[in-house]
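Note that one protein chain is taken out, while the other chains of the complex remain in position.
In this document, chain identifiers A, B and C correspond to the written order of the chains, with residue numbering beginning at 1 in each.
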Amino acid sequence: MKSFEIRDFGIENLTLVDCDVPRPGPREVLVRITAASLNYRDYKVVTGTYNPKLRRPMVPLSDCAGIVEVLGPGVIRFKAGDHVTACFMQKWIDGPPTREKSNSALGGAVDGIAREYAVFDEEGLVPMANGLSDEEAAALPCAAVTAWHALFEHTPAAPGDTVLIQGTGGVSTFALLFARAAGLRVILTSSSDEKIAHARELGADETINCRQIPDWEKQARKLTDGLGVDHVIEVGGSDTLPKSLAAVRMGGAVSVIGVLSGNASTVSPVSILMNSVRVQGIYVGSRVMFERMNRAIEFHRIKPVIDKVFPWTELPDALRYLESQAHFGKICLRF
Amino acid sequence: MKSFEIRDFGIENLTLVDCDVPRPGPREVLVRITAASLNYRDYKVVTGTYNPKLRRPMVPLSDCAGIVEVLGPGVIRFKAGDHVTACFMQKWIDGPPTREKSNSALGGAVDGIAREYAVFDEEGLVPMANGLSDEEAAALPCAAVTAWHALFEHTPAAPGDTVLIQGTGGVSTFALLFARAAGLRVILTSSSDEKIAHARELGADETINCRQIPDWEKQARKLTDGLGVDHVIEVGGSDTLPKSLAAVRMGGAVSVIGVLSGNASTVSPVSILMNSVRVQGIYVGSRVMFERMNRAIEFHRIKPVIDKVFPWTELPDALRYLESQAHFGKICLRF
Amino acid sequence: MKSFEIRDFGIENLTLVDCDVPRPGPREVLVRITAASLNYRDYKVVTGTYNPKLRRPMVPLSDCAGIVEVLGPGVIRFKAGDHVTACFMQKWIDGPPTREKSNSALGGAVDGIAREYAVFDEEGLVPMANGLSDEEAAALPCAAVTAWHALFEHTPAAPGDTVLIQGTGGVSTFALLFARAAGLRVILTSSSDEKIAHARELGADETINCRQIPDWEKQARKLTDGLGVDHVIEVGGSDTLPKSLAAVRMGGAVSVIGVLSGNASTVSPVSILMNSVRVQGIYVGSRVMFERMNRAIEFHRIKPVIDKVFPWTELPDALRYLESQAHFGKICLRF
Partner (left out) sequence: MKSFEIRDFGIENLTLVDCDVPRPGPREVLVRITAASLNYRDYKVVTGTYNPKLRRPMVPLSDCAGIVEVLGPGVIRFKAGDHVTACFMQKWIDGPPTREKSNSALGGAVDGIAREYAVFDEEGLVPMANGLSDEEAAALPCAAVTAWHALFEHTPAAPGDTVLIQGTGGVSTFALLFARAAGLRVILTSSSDEKIAHARELGADETINCRQIPDWEKQARKLTDGLGVDHVIEVGGSDTLPKSLAAVRMGGAVSVIGVLSGNASTVSPVSILMNSVRVQGIYVGSRVMFERMNRAIEFHRIKPVIDKVFPWTELPDALRYLESQAHFGKICLRF
């Protein structure tokens, strides 16, 4: 079988190697990978900006779908032929996050899925949601679970609540789809009129071109009678966190998710304090959240937004396309 | 002005009397009532089954809409001409319930609104939701706030969660509308095929005719892969509570709301214990819940389901119609 | 090795048999049992009143402490010689309860621990809390975790809150100890002045002899300025639930735990509804709760209250002693 390896950092250094198909141990299954998707984290991992001390060689990528081919001894959750999606953190089944759980993240803490076959603990997989293609299912483990976690697992949401979503990347696009399904009012920011038009089609209620209106936080307050939004899905990081704190209402919530624009941010604790804001770090989510999300995807027939599908051996090109930030939604690989 | 009074219990004893238009004191407003709606509680109050020791004479009814006509000294929340809806509990502004708050319920603890004019503390009113007629707005204070409270203020709801709603009375009809707006999956029970057809039109995903299928709790489990529903909106009382406990999933919630079928129920604590169920009493809700609900009604353009509108002086006929349980949704009065 | 088996229901039918020492499979460990404790559930299981369809023969009892003797392949959480306590539900690690988790309860759904050796999944054990004897550690899995779960995992508790605890059995005694550690005010009911004196020594702030004062719910309201208590630890079942609902304050909580006095209760849904009470079924708890509880036990040097210790082969005598309800705290077995 073929597998990608990070030996040295840099997209140009990704190496496609030959290796043996692994064998499942007790309570493990062998999965033939059929599709994968990219996250910004994968770009950072491959280029060495995620964790410079990353163990190498390492197999990159976290998100995949596939078919169960071989069962190890004692497996009870799956049978051969089952279509499955892998959990981002293999050991986060349920409950709140822990260090042990987060130390099981694919394509970072442990080897990822940019390879034709992989072995998983049967507890680390979920049945593929009905009605999705393999690429669509592979789009879910990191970005969709993160969006779901932020919207529904911490902050009580009710119809008519206002959520501000930044941009049109993977997490943001899923947040838009889920927020619409929940009857939330969506204010979406983007720097591109074309992407804004696309987001409108997907159901964004209000949109702000943040290139044309750099103080979008003031516009967000105007759109909420001066009160501020109930919830911000904060994916921008250092540039946007202070603006998010200015856009949210007193007692509202900011879910800190992605770190697109840098690692450090100058934040005023006063703005958190005087507005009684809750800033909640969200690092993907549990298998139970994944299953609850899949139920919603099936019920609402939600279709993940796939921007482009590459053959999996063209992973370097796919990462460069991700780097360009031209995409809307998810970039996928087909095996 | 005219006013209805309960002097002796019984619909036939309701008396229409003449009295003076009251004057608003400090921070109070005089409201001209334009519409009212009936709740099953009103029927029980008038017939003496709600509280046999009820102070009399008393003005019945709790739910109304109207127009602010005169401001008392120091009023800041309203101006003359504002369209308003009155809160069921005049002193439950915010936070959890207390005895003091529940002792301010209109048409029970204090005089109600079956009269042409009434004075309210300005804190006990909310601006009328945009897009509603006076009858539609008058349908909200008890039934809609109760349904909203049960669905969104205690039990975290996410799209695709399953909620079981009993019947098609006021609370149940609002619960159906709100659950649909929130992307929940609705299983609705009713004893009438005609009402079931109507509920389907309003968006019920699954329906059970509980006359034809008396063990509807088993049917509800079948419709949820044997797991049980996430949440039951329990309006039936003594007859239905044991069935609701059998229909809900382990760790799920039963919101106890109405008591249509009697006051005592034989419940097995074992079924609560072994299924880790949460049984939550819901007694209407706060002004802050009302306001959040109105925001959702405006955003989703939700239209309360009005069954029939009577002239307000025909209150006795309206109560007899309520008694017949022929209605679907709310029975209203026009002034 | 020796093991007790239920072949026919009835204490007199418990059989001590010889069997082979089991071998641990992958990720499993063999534990030599050193101590056990009894719960009322064990009495019901053995006498056939818990579940008349119980699979037989079955090994009874759920609660034990022991020493890890042999490791199966792949074990990482323990080493030989570690002192451990077994979780009541072997598969409830974290998060909310599920059917799958509750179907792993020792001495009911699966074979229990009334035997010299038992094999456990390594995930189903916790390290023994420092400072406890084996009997004290064996007292914890069912009764203490239940009390902890009820007091701290559902209902936010703050110092000075009032909790009403019924009786002086296992769960109630732990609830008393934990409530004291959390600075809660404890009102305890018991039918024995001697037990009341003992409970006072352990820190009960207020006590009510419910034989002398059968309407103890009124006394509880008096002790709380007429408002009612914040939280009731309801262990009595059918006889006491209506009284508990009358003793709790508006918006308060009743944790339904044990079913000492029968299976069915005549409850008024009106009392739940009009008081906005939350009735929460509590069925033991997760491993994560157990670990958090052990941390508190170590920090506060809490000593479980052991009434009496029997040699483990005298299990029938121990069960008859439990039946007599003469005990205060836990009845244990030494191996």
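Methods note: contacts are C-beta pairs under 8 Å (C-beta built on N, C-alpha and C of every residue); 3 or more make two chains touch, one makes a residue touch a chain.
Predicted model, so just to flag it, every value in this text is computed and none were measured.
Colleague: Just to verify: which one of B:54, B:70 or B:93 makes contact with the chain not shown?
Modeller: B:93
Colleague: Which residue from A:19, A:80, A:213 or A:227 sits in contact with the chain not drawn here?
Modeller: Once the missing chain is taken into account, the touching residue is A:227.
Colleague: In the full complex, which of A:10, A:57 or A:96 touches the chain missing from this view?
Modeller: Residue touching the absent chain, from the options given: A:96.
Colleague: Just checking the interface: what residues of subunit A touch the absent partner chain?
Modeller: These residues touch the chain not displayed: 96-99, 102, 227, 234, 237-238, 241, 250-251, 256-259, 263-270, 272-283.
Colleague: Need a quick check: the contact residues on subunit C for the chain that isn't drawn.
Modeller: Touch with the absent chain occurs at residues 148, 151-153, 156-161, 178, 181-183, 185, 292, 295-300.
Colleague: Name, in rising order, the residues on subunit B that touch the hidden chain in the full complex.
Modeller: Touching the chain left out of view, subunit B contributes residues 25-27, 73-74, 93-96, 286, 288.
We adopt the following convention: only the chains that are shown with their structure count from here on.
Colleague: For subunit B, what residues touch not just one other chain but two or more?
Modeller: none
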